[in-house]
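Okay, so here's the structure we're looking at.
One protein chain is absent from this view; the other protein chains keep their places.
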Amino acid sequence: MKIRPLNDRLLVKRLEEEAKTAGGIIIPDTAKEKPAEGKVVAVGPGKLNDKGERVGLQVKEGDRVLFSKYGGTDVKLDGDDYLIMREDDILGVIE
Amino acid sequence: MKIRPLNDRLLVKRLEEEAKTAGGIIIPDTAKEKPAEGKVVAVGPGKLNDKGERVGLQVKEGDRVLFSKYGGTDVKLDGDDYLIMREDDILGVIE
Amino acid sequence: MKIRPLNDRLLVKRLEEEAKTAGGIIIPDTAKEKPAEGKVVAVGPGKLNDKGERVGLQVKEGDRVLFSKYGGTDVKLDGDDYLIMREDDILGVIE
Amino acid sequence: MKIRPLNDRLLVKRLEEEAKTAGGIIIPDTAKEKPAEGKVVAVGPGKLNDKGERVGLQVKEGDRVLFSKYGGTDVKLDGDDYLIMREDDILGVIE
Amino acid sequence: MKIRPLNDRLLVKRLEEEAKTAGGIIIPDTAKEKPAEGKVVAVGPGKLNDKGERVGLQVKEGDRVLFSKYGGTDVKLDGDDYLIMREDDILGVIE
Amino acid sequence: MKIRPLNDRLLVKRLEEEAKTAGGIIIPDTAKEKPAEGKVVAVGPGKLNDKGERVGLQVKEGDRVLFSKYGGTDVKLDGDDYLIMREDDILGVIE
Partner (left out) sequence: MKIRPLNDRLLVKRLEEEAKTAGGIIIPDTAKEKPAEGKVVAVGPGKLNDKGERVGLQVKEGDRVLFSKYGGTDVKLDGDDYLIMREDDILGVIE
């Protein structure tokens, strides 16, 4: 099963972040939003600009990206967890 | 009875998702929004762009799509349940 | 008495939907919005686009339409109930 | 005393609607907004479009119009009650 | 001391309106907003349009204007009370 | 230490306004917003318009300006208090 994102959306596989200490104590989030990390799995064709041309995305399949923790929508595909989000939810590419 | 959607709207037949366990216990949704799945039944002609041209939709009749669970409006046609939504509520096409 | 709607507005005669059971029990609406049905009685000339041209509506007099239940404004004309709404409140045309 | 409305505003003389029964009982408004009726007394020159041209209004002095009950601003001129509103608050012209 | 308003702003001297009865009883405002009256003292050069040209205001120094009671910002100049507001807060010119 | 504001922002040195009476009693602000006074210390290059040109500001270094009391962000430079605000927060220039 594959997902083809529309417009400026992309499919991201979330990379797990450690939210517990070794002893199992959950570390509460501070008020400040922290981004999550993921890997781009599929990208849409880009949004249409005013001239009617598609503007390709700045990220591509395989890129490791930081994204806003509360952005995007969870999708379950073949038992794995993914996120569909807009390119604008991507904060930066990790190189 | 048939529906012709206007502009960038489309008519989607919802594919049932299992929200109960085998024993009949309702599984509560987590806070995170999960998309629903459906099949495109009819598409509108697309929105007008700034040049006055209609921009055709990226999905077509028969496509299986993921859409935001809270998007769209329920419609009952000949006893079946459908949804009318904008193309922008479509998260991706399942291939 | 006749109404001439302005811009992209149209006048719709609401077709009654059954909100009570045969025994007179009122069926409560679920949280999900359900559209209402109506017949287009008069249409405006359309909105002006950026070039200063009027963009005619996609629906015409006599069309049976589905519209958002909470859209539009009630108008009473010669004892009958009508709604004035924008074309954007129309979800689809029933064919 | 005369008022010259600016841009796409117009001056409307409200036509009284009966909000009490013969016995003096006030009829409560239902939740659904109902439009009010009025007569156009003066119109502005229209809004500027992107090309810098004024787009004349679709209503003219003397027209009987329906408008959103909560739209516009009350003005008292020589003891009479008027409303200044934008053309967009006009729902339709009564013919 | 003189004020030069920027863009589409203008300086208005408020004309007093009587909010008390002869006996000194304060008349409460009804829920409906009523406009206030003033005299234009200075006008800005107008806003820039999309072509980079300033669009002059429709009101000029000396005009008596009606404006939204809650619009604008109070300014005290040499002991007198003025208001700085945008042209869009002007409802009409009294002639 | 010097600040170079970006785009349509400017740096303003606040001119003190007397908020206490001679006897030291604090005069409460009325509900109506009153503007504050300041002196322009540095201006940005202006915003980009649709053609990609910078539109220079209408105020220049040394101008005495009135600005919305709640606009802008406080900055402390070398022990003095300044404000960084957008040109749009400037109500007028005092001449």
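Remarks
A, B, C, D, E and F label the chains in the order they appear, each numbered from 1.
In this section, a contact is a pair of C-beta atoms (placed from the backbone, for glycine too) under 8 Å apart; a residue touches a chain by one contact, two chains touch by 3 or more.
The model shown is predicted, which means the values in this text are computed figures rather than measured ones.
Take chain A: the residues that touch the chain left off the picture are 32-35, 49-51, 53, 55, 58-59, 66, 68, 87-88, 90-95.
What chain F contributes to its contact with the hidden chain is residues 1-7, 9, 11, 42, 44-45, 48, 50, 52, 73-76, 84.
Here is the rule we go by: only the chains that are shown with their structure count from here on.
Note on chain placement: the centre of chain A and the centre of chain C lie 40 Å apart, centres being C-alpha means.
Computed centre separation for the pair chain E/chain F is 22 angstrom, with centres defined by C-alpha atoms. Under the contact definition stated at the top, the residues of chain C that touch 2 or more other chains are 50.
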